[in-house]
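Missing here: one protein chain of the complex. Every other protein chain is in place.
Every chain is named by a letter (A, B and C) in the order it is written, and numbering of its residues begins at 1.
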Amino acid sequence: MESGAIVGAEVEMKPYRVGILGATGLVGQRLIERLAAHPWLRIAAVAASERSAGRSFADAVSWRLPSEMPVTVGALNVRPCRVEEMQDCDLVFSALDTAIAAETEPHFAAAGIPVVSNSSAFRQDEDVPLVVPEVNASHLALLDDVQKRNGGGFIVTNPNCSTTGLVLAMAPLYRQFGLDRIVVTTMQAVSGAGIEGPRAFEMLDNVVPYIPGEEEKIELEMGKILGAIDGGRVRRADLAVSAHCHRVATTDGHLEAVSVGLASRAGAEEVIAALEGFRGEIEGEDLPSATAPAIVVRRENDRPQPRLDRDAGGGMTVVVGRVRPCPVLDFKIEVLSHNTVRGAAGGTLLNAELLVARGRIARRDSA
Amino acid sequence: MESGAIVGAEVEMKPYRVGILGATGLVGQRLIERLAAHPWLRIAAVAASERSAGRSFADAVSWRLPSEMPVTVGALNVRPCRVEEMQDCDLVFSALDTAIAAETEPHFAAAGIPVVSNSSAFRQDEDVPLVVPEVNASHLALLDDVQKRNGGGFIVTNPNCSTTGLVLAMAPLYRQFGLDRIVVTTMQAVSGAGIEGPRAFEMLDNVVPYIPGEEEKIELEMGKILGAIDGGRVRRADLAVSAHCHRVATTDGHLEAVSVGLASRAGAEEVIAALEGFRGEIEGEDLPSATAPAIVVRRENDRPQPRLDRDAGGGMTVVVGRVRPCPVLDFKIEVLSHNTVRGAAGGTLLNAELLVARGRIARRDSA
Amino acid sequence: MESGAIVGAEVEMKPYRVGILGATGLVGQRLIERLAAHPWLRIAAVAASERSAGRSFADAVSWRLPSEMPVTVGALNVRPCRVEEMQDCDLVFSALDTAIAAETEPHFAAAGIPVVSNSSAFRQDEDVPLVVPEVNASHLALLDDVQKRNGGGFIVTNPNCSTTGLVLAMAPLYRQFGLDRIVVTTMQAVSGAGIEGPRAFEMLDNVVPYIPGEEEKIELEMGKILGAIDGGRVRRADLAVSAHCHRVATTDGHLEAVSVGLASRAGAEEVIAALEGFRGEIEGEDLPSATAPAIVVRRENDRPQPRLDRDAGGGMTVVVGRVRPCPVLDFKIEVLSHNTVRGAAGGTLLNAELLVARGRIARRDSA
Partner (left out) sequence: MESGAIVGAEVEMKPYRVGILGATGLVGQRLIERLAAHPWLRIAAVAASERSAGRSFADAVSWRLPSEMPVTVGALNVRPCRVEEMQDCDLVFSALDTAIAAETEPHFAAAGIPVVSNSSAFRQDEDVPLVVPEVNASHLALLDDVQKRNGGGFIVTNPNCSTTGLVLAMAPLYRQFGLDRIVVTTMQAVSGAGIEGPRAFEMLDNVVPYIPGEEEKIELEMGKILGAIDGGRVRRADLAVSAHCHRVATTDGHLEAVSVGLASRAGAEEVIAALEGFRGEIEGEDLPSATAPAIVVRRENDRPQPRLDRDAGGGMTVVVGRVRPCPVLDFKIEVLSHNTVRGAAGGTLLNAELLVARGRIARRDSA
């Protein structure tokens, strides 16, 4: 913990060295893209499966983004995802598949290397903060004990891509009015399923009303993120969530149709004011990937739309619209967020920035 | 009413002569396609806007269906949509836009010519049955007085394309368990908006979370269709419906994610049994466009899907799936129906068949 | 050869028993669909990889077609693709991947079991007819020697999906005017790549200007199919073909933009007349999967289109249009054919029917 907290981005500092586990996948590529010119973090290592290890990254990866691969990253040797190979990293990002993450991440944490993970393997663990910084940066308090036990190591996770936009849009309502019921129908982009996502012949002229595990994740994650720290543990929010998940033929941007039941009465303009007036828990911390405001409310009757709104705030802003009364619960709202930016790589990176800013990352070579 | 009821399709009979108002639009074309070899009905006249009137149908129409235009229809002269021009029709179908339907349909009804309409202009009128035959054929009782007043003329309508599938899937649950709350999110195909539908640049890689008037229609129509005849009037079902409507990039087939609140307790298998055991109000009447069963339940976890399931029963069967508990209401269900077949031309035609079978259509030349 | 030639479909006959190698893939499924009610052929066995072998077909397959899987086929045990396991088949269809086909098909042929293959492994072999029946049924003459050597066994193949439509459309011009140069640009549907086809995120809002091996296949196959039998061998047509292959975001139907250089002068109306007047080499043989005409010419200026025209003739008819002068070669033409029907399963099946009709298939149990 010797590095001390950073106050604002103005402080010129030596960047932290980061490793990326699962660097060749779509989320890994997005992380690399966003780290290319990062003021606080520098890519020191890329790691992937044994099949890729030993080759240059440029050779091992099938680069899928419109932006060019950073030359310096392309030249790195791909390492295997093992602790002993990543000792020069101050923290590692994990973009690993769940099963592999479940085996791999704890070794890093136990060895004192912080893991900032996009995987779902440990999201529901008592010791693991499940964090969207604007909503529950305070959950990092879970790490106090963990870091002591592990010599600074820990796992921090961000939620599922479809939970991220939803919880950001719901947080202001939860805080201000209370919130007891949510029915949400998602229309999720194909990029959310990664390089092994659905085949084109499955998605063209079609909607698939099922994404394995997705509804359960949303229903579980909302309660933990909106929960409060109580006696060193997260007390889950008392909230019923019902999710209907769909894959639709869009490239990026998860759209969600939400009916909400509030705990106290509010008018549509109050709801909009709560959304527009939202100040997140990182207000004033100047995290490089944070946008202000985190939520934008559009007043047109046909927005948000994935193609038009997903890139708001560089993909980090949640765009909501169509706030209107619901004949069954209280309000109907449409929520859109960029699934591979805010809902994956960008959210993971924002968590890392939060950890740096709050002094949770040490320079390991200074030991 | 002199024609008497037809019992079954076996009775060889002289076909009724039908006219089609709005014949050049997408619904008009679908009607023509389905009437080409109809056992009970024969196209006697096609009518459209003054701009098209006087030209041959083949010349006036921009034919949009994969099937070939019937040659005999192509050779017909397009007439204007006026009563005096359609005196040789025993009934007319109306595939007119709402505003024009509002002006045009009453003239036909008043002149003794039955109007079987797909338009929304009169769906909420006290005198106008809003009919999905399997669900509420009994609502034709509203016509008893109307036909007396009008010398046999009347207007019968079918609901909006997105209501049709929903009400068919909900009817068995309403009957068996009672039903008080529905939250439905639609993902509607572009064909539902007709020839003047959304532009390609609006829909590619996108979802549009708004269809003008659609949510209100669903919310209103459900209560009327599920209502009961009481003292010669429809007593609306006491039912709260909340609709979120979206246009997605599919060609045909409206998919709907539904959360339902039942009035009495039921398990998932009972719900499935109610859906599979549904016997509609036209059971045994052998209407040519009816399918048995009207509802199919799929057990796979990723069905129904528009591309795979929309053509079930020639597009007349509603396919449901993913019946599972809802953490907020009682059950979550996915519903799919073909919007231009069951939800428009096929539904309109089924209404006409019902009217013939129930003796509501007279041969006007026999007068 | 004891079965003798069948003359027309009227002859009621005991069906031949067929096996399907690679039955769980997309082409295998399409074969099963088309064989479900076939008058001459009955599915006796389904075979697939060792991983699937031993399970029921219903269990082993991921059924991808809108039509329902035939129950009787679903109940079959999947066998491994080995000769000794398929001794009860009078012929086998091969829908195997190229590499596996290369290893597997010769064993069947050598053991006396005819192989009707959709794979590319042996298309360029001197002993293997590469057949589109309307164009070069006469190439079956290559089998005379082969069948003697192999106790009736052989391999017959159909061309690549993109070659099939092209060669059918070019055959009338080649016959009537001579044809020396073809520049063709394909826009191919994603179903052509099978279950392992491109991912949705690669194809949405995109065109991929490369399909491995495809251009070479078209360029090579055209010359062989249009060639003549000369001294028991195929003398390749003297024809330069240049192909540009693209994958586009359509589900089915390969569209091809073609510039052709004729050997002799012709006007556009003569070219159209040649296409419309085309009589294939199977004229009058009443093969169940054949359509007459095999080629349809559309006169509208915006046809053929994949969605509107791919199902012409149940997917077996090639639809051409936009015949117009080419400023560089002689004529420009658009060609469309259904890639998984005419270009794969339907084409393979038509070859089998041709072989039956021409007496090339023996009943093996009668030996």
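Definition applied: contacts are C-beta pairs under 8 Å (C-beta built on N, C-alpha and C of every residue); 3 or more make two chains touch, one makes a residue touch a chain.
These figures come from a predicted structure and were not determined experimentally.
Listed residues B:Ser52, B:Thr104, B:Gln176 or B:Thr250: the one in touch with the omitted chain is B:Thr250. Touch with the chain omitted from the figure is made, among C:Glu85, C:Asp127, C:Glu219 or C:Glu281, by C:Glu219. Only one of the listed residues, C:Ala99, C:Ala141, C:Val207 or C:Ala292, touches the absent chain: C:Val207. The omitted chain makes contact with subunit A at the following residues, 65-66, 204-205, 251, 307-309, 311.
Residues of subunit B in contact with the chain left out of this view: 26, 64, 190-191, 193, 195-205, 249-251. Looking at subunit C, the residues touching the absent chain are 181-183, 185, 187, 204-210, 219, 240-242, 244, 246, 248-251, 255, 257, 259, 261, 301-308, 321-322, 326-329, 332, 334.
Rule of thumb we're sticking to: only the chains that are shown with their structure count from here on.
Greatest centre-to-centre distance from subunit C is found for A, with centres as Cα means.
Centre-to-centre separation between subunit B and subunit C, using Cα means, comes to 41 Å.
The distance from the centre of subunit A to the centre of subunit B, each centre being the mean of the chain's C-alpha atoms, comes to 44 Å.
Among the residues of subunit A, those in touch with two or more other chains are 204-205, 249-251.
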